[in-house]
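Missing here: one protein chain of the complex. Every other protein chain is in place.
Going in written order, the chains are labelled A, B and C, and every chain counts its residues from 1.
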C-alpha cells in the first residue's frame, strides 16, 4: 500500500493573479510531465493563490535539480511564489510523542504496520514509562525523557539531538501531556501535529471533557492542529464531533471521545504525509 | 398530526433515592392509568433523579385536580420532588421573535402549518418591519416594536403586556437581533428558546460565522438554548454541526449554516413542546 | 443575495489528456477573462476529464456569440469536448411538482423568497389540490393535473405544454407521488431532480421509511438524484442520513426524515442552479 512511485508534488502559495494555473500546468507539460492531480484555491479575501499539483516523473525531461532551478527562475521568482517540492517516495520521518493514554499511539502504529500511512516512524518519545510496552509490541525504539520544571530545558535539548540523529522531520503529539517550550516548537514550524480532545476553540487547555460536561454540550469534539507558540491556537487541520446526551458521564465522554481523537489525528497525519496541507495566516488549506 | 389525545405528562426532579420509579409507576397504576412512556435519568454526580412519565387518562380514576393534590401529598412532598404536570392536549402558546433573517421564521411557520409542531403561534414580534410579509403569508399577527437604547424598557413593557394578552407562555427567538433585558428574561424562566449560530461555547456573541472563519475551523455549528441573564450561556437543548473547508467563504458559512439553524431550533422547540426538557444546574435533560 | 453579476460558467467533459487545464485557462486569459473559479476532476478509471471554470466577463474581449464559436473551433472540437456554457445571470426556470406533503415545497419557496436559490419558480404542478394554499401563500401559479391510469398520457402532454409556455427548463419533484412516464422524462434529460426518502440504493420504491423500520436500521437517509427511466436509479446528487434508534416508530422516522429531505433536496437544487453538477455514466461530479 505504501507509495513507491516517483511523482513530484508541488505546493505553491503566492499573490493571486491571472494565469497562474495555466502558467504552472504549461511548465510541467512543456517538460513532458503527466499531471495526475491539480487542486487550487483562491482566498479572495486576502488575494492569495494556493495550488497542489502532482505529476508523474517517468517521462519528465528535467532532473530533480534542474526542475528546482528552472521552476524558481521561470515561474516562482516572477510570481513571488512560496513553494515546496516533494517527491512521493520521500516519506516524512515521524517521531510520536505520548504519555500515558495508549489509544492514539496504538492507532498510529497499527496503521503504519498495515501500510496505511506513508511515513517512517523511527522513534517514540515519552515523559513516562507507561507506553514502553506498546512501543515494544511494534518494535519501535522508545526514549524516556522525564520532565520536571528544573530539567525541562536540558531534556528538550537532548530530545532535539535525538530527533536530529534519527533525521526526524515531523512530530506527532499523540496525547502527549507536556507543553513544549517555544524554542523547541520553533525548531519544527508547521511540523508538529497535536490532537486536542475538544472542538477548538471551545474548551482549550486542561481537562476539556470535564469542561464540556460542565457546560452541558450535546456534542463533543476533537481537533488536530499544528503546534505554535500559542497553546491550542495553531492552524486547524481536522476536526470532528460525536453526539452526546445527558445520560453520559465524563467517563463516557472520555471513552467515546477516544474514537474521535484516533480518527481525527490519523486524518491529519495522513493529509500531512500526502503533502496536502498548506498554512496561511494561521489557517490551513487541506487539498482534497 | 396534532396531538388531540388527553394524556398526562409528569416531569419530575428530586434527590435520588431507592424506589422512585416504582413509587410513581405504582401510583399511576393504582388509579388505573396506562403508562405509555417512561424515561428516567439519574445524575450520579449530584445525586439527582429525573423522570418523564406519560399515561393515558381514558380510564384514569382521578380528576385532574385530584391528581395534582394526591400526587403532591402522597409522593412529591415526602420525596422532595419538583414536578410539572402537563396535558398532551394543552399546547404551548408561542410568540416568535425575529428581525431580518427569514429562514427560521418561515421554517417554524411551515412546520406549524403542516401540523408538525404541537404549539399555537398567536403572535410574531419584531424590532423591524422586514418580516411582516412573511407573517402575513401565514396569517399570524405581527407586532412591530422598534428598539432604541432610550425606548427599550418601555417597549419591553409593552411587549410583555401584549404577550400576556395573548396568554403566551413560550418565546422563540428565531434570529432575533436584540438582547433582552434581564428583567424581561426573568418573566419567562426556561421558557425562552434561542438559536445561536455557532457551536457554543465557541464563538459566543456577535458575528459567530465571521469568528469561525477567522479561526479556520473545519466544522461550523448551531446551538439552541434557553435564555438566561448570561448571554449565550443558558442551558443547551440541541446542537449540530456541518463540515466546512478552506474553499468556503464567510458567506458560504452563512448560507449553509442557515440549514443548521433551522433544524436545530425546530428540534429544540419540538422537544420543549413535547415536554421533554428538564433543566438542572444550567444543563438540560432531554428525554428521548 | 441573488446573483446579478455577468459571469461565464463553462462545464466540460472530455477524454483525459495532458494540458487540458492549461489549454482552457490560457484561452480565457488570452481574451482577458479573469478566472474566479476553477475545479477539475479526472476519472482515472475511465480516462475522463471534467472541469468547471467561471470567469468575469467585465473586461472579456469576446461577445457571447463569438465565445461559443471560438471555443468550439479552437478547443472543444480538437479535444472532443462535451461542454455547456452558462451565464450566472441566466437562472434556471424551475417547476416544482408536489402532491400532499408540504415540507419540501414550503422549504423551496421560503428559500427562494429569501433569495437563497438562484432560480425562478414560475409554476407549481400537482396531482392533487392539497397544496394550492401553500402556492397561494407564496403567490406562485398552481396547476392541478389529477392523474389516473386512463388520463395519464393526456395529462402529461398538457403538462409539457404548460411547462413550455412558462419556458421551464428544470423540474423539481418535491415529494411528488406519481411516476413520470419515460417519454415525459426524456424531455428533460438531467433536468428533473427528485428527492427519495431513503439512502439509495437501500429501500428504493414505495414506503421507504416502513422498509427501514422493518429492517431495523440505525440510520435513515434521503437521496436527491436526477430522474431517469429507471425508477430511483438515476445519478445521485446529494445524500444524507440521521441516526435513529429502537425507540423510534415509523412515524418518528417520517417526522425526523422530513428535515433530511428538505435539506438534501435543497442542496441538490442549489448545486444544479449553480451549474455545479455534471453527469457521467450515471454518476455525478458535484464541483465544490
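Operating definition for what follows: contacts are C-beta pairs under 8 Å (C-beta built on N, C-alpha and C of every residue); 3 or more make two chains touch, one makes a residue touch a chain.
For clarity, every value in this text was computed on a predicted model and none was experimentally measured.
A.B. asks: Considering the complete complex, identify which of C:114, C:143 or C:202 is in touch with the unshown chain.
C.D. replies: Of all options in C:114, C:143 or C:202, contact with the hidden chain holds for C:202.
A.B. asks: Counting contacts across the full complex, list the positions on chain A that touch the omitted chain.
C.D. replies: 101-103, 106-107, 110-111, 113-114, 116, 134, 137-138, 245, 247, 255, 258-259, 263, 266, 288
A.B. asks: What residues on chain B make contact with the chain left out of this view?
C.D. replies: Touch set of chain B with respect to the missing chain: 18-19, 21-22, 25-26, 29, 34-36, 38, 40, 42, 44, 243, 288.
A.B. asks: Residues on chain C that touch the omitted chain in the whole complex?
C.D. replies: Its contact residues with the unshown chain are 41, 43-45, 199-203, 215-219, 221, 235-241, 245-247, 249, 282-286.
By our rule, only the chains that are shown with their structure count from here on.
A.B. asks: Where centres are the averaged C-alpha coordinates, which chain has the largest centre distance to chain B?
C.D. replies: A
A.B. asks: Please tell me the distance, in whole Å, between the geometric centres of chain A and chain B computed from their C-alpha atoms.
C.D. replies: Measuring from centre to centre gives 42 Å for this pair.
A.B. asks: Quick one: chain A and chain C, Cα centre-to-centre, how many Å?
C.D. replies: 37
A.B. asks: Hey, what residues on chain A touch two or more of the other chains?
C.D. replies: Those would be 44.
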